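A single protein chain has been omitted from the complex, and every remaining protein chain is retained in its original position.
Let's turn to chain A:
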Amino acid sequence: MLDLRLPRLRRDALTVLRRNLRVWRKLLGPAVAMNFGEPLLYLLGFGYGLGIFIGQMSDMPYLTFLASGIIASSAMTTASFEGMYSVFTRMVPQRTYEALLATPLEIDDILAGEMLWCGTKALFSGIAILAVATALGVVAGWQALLALPVVFLTGLCFAGPAIIMSALASNYDFFNYYFVLVVTPMMLLCGVFYPIDSLPELMQYIVQALPLTHAVALTRPLVAGQAVTDVGLHLSVLVAYTLISYYLAVVLVRRRLLV
């Protein structure tokens, strides 16, 4: 029988966030190398390589177009990796959740903490990309900093579905399905590398239902210094994905662990 009660949000979630932050600090070197190294390679490789042929895209230099898209897509991949491999490790083989559940913490708190942590990690990667992009001179101005809260929200929004996968997974290989069927298609279709108006009309409707499209729609004008449109719509989609996936994740993890 499923326990469908609505989760309650409490400050206790922050203790789980702090635990993960404390582990992350111990592995700061490799973490930072990954955060800065990857976007740097992407931007230099793709941006300069392709940029020479492309020049402008959607009224901005291709490097700006790419950086403002990657800042959103990397929030997606960062949160997805964390919500799958790391959360699954803590939930199943490492039995960290069993230890957490022997304290006053409940699954509601644990998963809220994990999602906040996924958002935080996405934020770290966003800061790194923005720093690299600024150094390459493709960021328009201070309003680009407003992309960071969007990146955090994007992290939350992708953390929930990833944790749902962890709740359903029997092993790590299961996550391949999610990457092939969800993460990579969004990366390629949601406007990270090219504008979505170049897609066939039907596909344009479909990608409107995907959260990454809305994340990119916010980060791109913020980074490029253009006017942001439909802010309410884009934020609502991201918030809706966050809340619904959090709820489903709580129900599924309860089903898995509270037996």
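Please note the rule applied: a residue touches a chain if its C-beta (ideal position, glycine included) is under 8 Å from a C-beta of that chain, and two chains touch if they have at least 3 such contacts; residues count from 1.
In this text, contacts and distances are computed from a predicted model.
One chain of the assembly is not displayed; among "Cytochrome c oxidase subunit 3", "Fe-S oxidoreductase", "ABC transmembrane type-1 domain-containing protein" or "ATP-binding cassette domain-containing protein", its UniProt protein name is "ATP-binding cassette domain-containing protein".
Checked against the full complex, the one of A:Met60, A:Met84 or A:Leu100 touching the unshown chain is A:Leu100.
Contact residues of chain A toward the unshown chain are 1, 3, 12, 15, 18-19, 22-23, 26, 94-96, 98-106, 257-259.
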